[in-house]
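Have a look at this one before I ask anything.
What you see is the complex with one protein chain gone and the rest in place.
What follows is subunit A.
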Amino acid sequence: MRTIRTARRAAAVLLAGAALFAAGAGTAAADDATPSPGASGTGATEETVQPGTGFRTAGNLRPGVRTTPASASTGDYLYWVFPAAAGEVPTVSATVTLPEAASRHGNQTWQLDVYDGLRRRQACASGKPTRTASAQDTQLELSCRLRTVRAWSEAWADDPLPGAYYIRLTVLRLPDQDLGLPVQAQIGTTSTDAGGSKAVDGELAAPLTPVAKAGATLDPDAVPSVSATEESDEAADDEADPSASPVPAGLAQPEDGWGGGWWSDRWIWTAAGGVLAALAGVAGYSLTRGRGRVRPVA
């Protein structure tokens, strides 16, 4: 009798331990199996991506890639754009190689701004997006880690959502004489997996990507009183096709799609909970079969 019960208890403990181990292993496996594009970290490959000078002309970065130094002039507004999927925590980093110290006249303050696909400015949760270089510095390192990209948010929130993210790098304050001097700018993005604790439900029908077509002023059928400037109703045949919001050709796609996939370690936790509940049920049941219980005679 006693031996059987101890064996049972031992088995229960063992199972519970195994379940917990499974949960732990699952988390680790999940981390490996949901590759965040930038996981490669410092060993990222370098690519030449010329920056653009505005939102529409932004240079297309692939996630996890670092650019080779692009030459520009002090005072240029340099734009790049990169994709981010739900469940990622993107980090943008930039290296500015300043003009020769001899030709500079004082401190320069540089800033890295990140905007989402709707051109809403996104806060940096950490990092140093604004830094000042003294007259002797040769390089400046800027970085900005965004908040977790959510799969869905309410329309009134400005949470980061899956889609394009614009990077703007520019000098914010400088002595006037230093305007136009040559600089080199290098930009890179990495991202980490936010993990199951940030796995939320809901989904956007389309990622927040830039609109990739010229506008078409429509003919307001029955609606009277149109403003006198209907420059282009020749494109009225281009009836707003609601579902098809073309993703711009140049914009890279995240490896696992914009939604970040269905997987999260919440599956493990919930399943492990189920297993533990079952075991506890068995244990509870066996508690009521104490000493002296009646066993049906076989």
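In the analysis below, contacts are C-beta pairs under 8 Å (C-beta built on N, C-alpha and C of every residue); 3 or more make two chains touch, one makes a residue touch a chain; residues count from 1.
Here is the rule we go by: contacts and distances are computed from a predicted model.
Enquirer: Between "Nitrate/nitrite transport system permease protein", "Ca-activated chloride channel family protein", "Tripartite tricarboxylate transporter TctB family protein" or "Multicomponent Na+:H+ antiporter subunit G", which matches the UniProt record of the unshown chain?
Expert: Looking only at the record, the undisplayed chain corresponds to "Ca-activated chloride channel family protein".
Enquirer: Tell me which residue among A:Glu47, A:Glu141 or A:Asp219 touches the hidden chain in the full complex.
Expert: Of the listed residues, the one touching the omitted chain is A:Asp219.
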